[in-house]
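Missing here: one protein chain of the complex. Every other protein chain is in place.
The first chain written gets the first letter, and so on, giving A and B; residue counts start at 1 in each chain.
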Amino acid sequence: MTRLLRMIALILAVALSAGAARAQSADEAFTRLGADSFSDTNRAIELLIAGAHPQAAVIIEALAEGRLLAGGGAVVVKTKDGKLLDARTGAALASEPPGLNPVRLNNGVRRNIQAALGGLGLLNPDTAKRIAAAEAVFKSRDVSLLPVIETAISRETDTRAKAALRQAQAAILIAKTDAPPFDRLAAVDVLRERGDQDALATLRSLPGDASPALKDAQARAVADIEGKLALWRTVQNLWYGLSLGSVLLLAAIGLAITFGVMGVINMAHGEMVMLGAYTTFIVQEVIRARFPGLFDYSLAIALPLAFLVAGLVGIAIERGVIRFLYGRPLETLLATWGISLILQQAVRTAFGPTNREVGAPNFMSGAFELGGLAITWNRLWIIVFAALVFAALLAILKLTPIGLQMRAVTQNRRMASAMGIRTGRVDALTFGLGSGVAGLAGVALSQIDNVSPNLGQSYIIDSFMVVVFGGVGNLWGTLVGALTLGIANKLLEPYAGAVLGKIALLVFIILFIQKRPRGLFALKGRAVEA
Amino acid sequence: MITRFLIQGMDKRGLVFLCLIAAIAVLVPLANLLLPPGSLFHVPTSTMSLWGKYLCYALLAISLDLVWGYCGILSLGHGAFFALGGYAMGMYLMRQIGSRGTYGNPILPDFMVFLNWSELPWYWYGFSSFPFAMLMVLAVPGLLAFVFGWFAFRSRVTGVYLSIITQALTYALLLAFFRNDMGFGGNNGLTDFKDILGFNVQAQTTRAALFAMTCIMLIAGFLIARGIVVSKLGKVVIAIRDAESRTRFLGYRVDRFKLFVFTVSACMAGVAGALYVPQVGIINPSEFAPANSIETVIWVAVGGRGTLVGAALGAVVVNYAKTVFTSGFMAPYWLFALGALFVLVTLFMPKGILGTAQDWWSKRRKPEPVATAEPAPAE
């Protein structure tokens, strides 16, 4: 203990004085290391730190791990991969000096090493390293480092590093029963400000002997942090909900278009999503095999292809089957279900029943934090993508001639036909557009879900719910429907669990449709009955 | 009154069907029990159970035809009623196991012991009694259909919307029954049955009796469905199918008629499920899968909707084909065939086997169309 304190005093001395006798003390340190007695080694550590030797960290670390070798006047650091370096200069050695032995350790030396390393980190010229060291102390709550921390705080100029150091100090003080009561109260405040899960754990570790005032402050701080964390959790759930909502929007919006314009339910819509995902898979396979450099652009290449593939299959379904069933929506439902079975089985035959690997380009991988919020890049991009698709569809419907025709057919098919709109062509294009958008959804979903023949099936019922809830004939209904269901789902999950939450939503929609049989945004008036 | 209700307006087609099923009910069990295995006419027990399963499906198909073919309600959730009836029967069979389970608990089924449950959930009370369980076979699907239908029909949810929410209903039940906490055996469902009414469910004689019972229930279901569709109520129901709002303006409370037919149909599906479970030996949540319910619809479509007999025929034909397909080298192509069936039947044979045959028949006989309950092509 005394040695430890001496150590610390020394570190402080180092910190405060620029050593003129550095070179000399360094020489002495290396001589003592070579002597290989525990007391000499201890003294050497002190000297290295006191002299702020540039190699000090490397040497002490090597010492701790038994990689510091000495013999015949030479002191050598053996790196982890077995190279030999001159301890003094850090230069690589051409040949191994004779008679080298590892410098021995005992518990006393080890303790000194630990304190020295902690202290070295806290005083490291690199700010990031200082912060990391402070974090380490925050977790270890090593009382012996308190004086070092206090010195470090007094010298610190960087605000973030200073805050980290203060938090480390607070974490130690909270547990230190002999610290001045006022300091411990202040420590509670510091931890409260930090406000994360670790701060909460540290606060909870307050020893039982604390004064009532301190206990009271601690209880308030705990409640405060818990409240904040709950808020962040809610925000995080909202984010998950938004993410799920955007996925639902992508999956459902094509369905909403075909259902709105043609009044038919396309049970094979999910398979259009699946085709989009498999298109992405094929594009990536080709890129991996032929043009590995293009991998980051694989999704951008897959998007138009997926749109085309799914869109053309959609048009083929419309021209080949659905147009013969016009006016018989229930039979369309059955026929498209049959098509979905065929498409699933076809993909299963061609690609096998197992999940296929679709990789993520660089910009889609990883995550970042925003306050207490963890955001993954792929989810963020999917939300952006869903918004873009939505805006594009809105523009197509509002601004293009085909959009105008589609809206006309949605509102009054017979009238539109009488006005010279070729409803058959509009139907085919609508179906192609709806299916193409499903293909786009498939590209996005390949990034967050398993690409398997069953991919479409797992989204189709949810998509129906969105369309039924949002109402047809209005894209905004689909948007509101998708986001509402996505967010409600994720907000219910923590309370009810994933499955019960989903059941609750299904029951809610079954009841909701009783009140609004045509969804949130329904067309009104006599036209609906026609 | 009941007899008159059941046999009124019986036609030749119905009589042929009744006689056929009655003959099967007697002959197949006898051929199984009395003839030696080497005999040409011997029916192996496995074949009998397989056909027993088909006939359960036939009853399910008739129940669906009642609502779809006659009332225009395309239920994509009829599998749910079937499964609920099956679970009610399964619960009775589980309680009959008694202390013969793996864990030897006299009260709790094995899966509850496995989940460390200490007592039987309240909704399992009474299922050790056969009459109570049979009552539940009717009551649970019936009640669910009644409550669901009461909401849906009163608010005039029709057409595709109704189909979608019936699908959501069975999907919600699928998710629910997968949960262990529900107390219905979760993923594995209910199985390892021992006795039914004191007879070993595996025994050949019990199998034969179950088969005969299935035939009897199919006959009963057919007679009830037929009695309904040829009554004036049946005419009202067809009127609702073809011109719902016109029926309303005639003063009929459309929602009540739909509710009646829907509930009766659900009870019938429940009975089919209850007969299915002891013959198949297991009931698990996959019976709630939306795909199952849609498959039922295609049986009815293949046989000919709005004919009852056709529905039963379609169920047997499609399931027989499925057995043949999936047991041979063509197994990977079954889904292609099934999918194609959906597309081709809706495109080229909207009246199904029976309707098409009947059209052909009546065209040869007399050009004047006769009164039948063929469905309108349009909704």
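Keep in mind that, in the parts below, a residue touches a chain if its C-beta (ideal position, glycine included) is under 8 Å from a C-beta of that chain, and two chains touch if they have at least 3 such contacts.
As a convention for this text, contacts and distances are computed from a predicted model.
Participant: Have a look at "NADH-quinone oxidoreductase subunit E", "DNA protecting protein DprA", "Cbb3-type cytochrome oxidase assembly protein CcoS" or "Urea transport system ATP-binding protein" and point out the UniProt protein name belonging to the hidden chain.
Facilitator: "Urea transport system ATP-binding protein"
Participant: Of B:His42, B:Lys194, B:Arg248 or B:Lys322, which one is in contact with the hidden chain?
Facilitator: B:Arg248
Participant: Thinking of the whole complex, not just what is shown, which of B:Ile238, B:Leu275, B:Ile298 or B:Leu354 touches the missing chain?
Facilitator: Touches the omitted chain: B:Ile238.
Participant: For review purposes, identify every residue of chain B that touches the missing chain, sorted by number.
Facilitator: These residues of chain B touch the chain that is not shown: 1, 5, 228, 231-233, 235-236, 238-239, 242-243, 245-254, 256-257, 260, 368-376.
We take it that only the chains that are shown with their structure count from here on.
Participant: For chain A versus chain B, what separation do you get between their C-alpha means, in angstrom?
Facilitator: 48
Participant: In the complex formed with chain A, which residues of chain B make contact?
Facilitator: 74, 148, 151-152, 154-161, 163-165, 167-169, 171-172, 175-176, 178-179, 290, 294, 297-298, 301, 332-333, 335-336, 338-343, 345-347, 350, 377-379
Participant: Given the complex with chain B, which residues does chain A contribute to the contact?
Facilitator: Result: residues 259, 263-265, 321, 324-325, 327-335, 337-342, 344-346, 349, 461, 464-465, 468, 499-500, 502-503, 506-507, 509-511, 513-515, 517-518 of chain A touch chain B.
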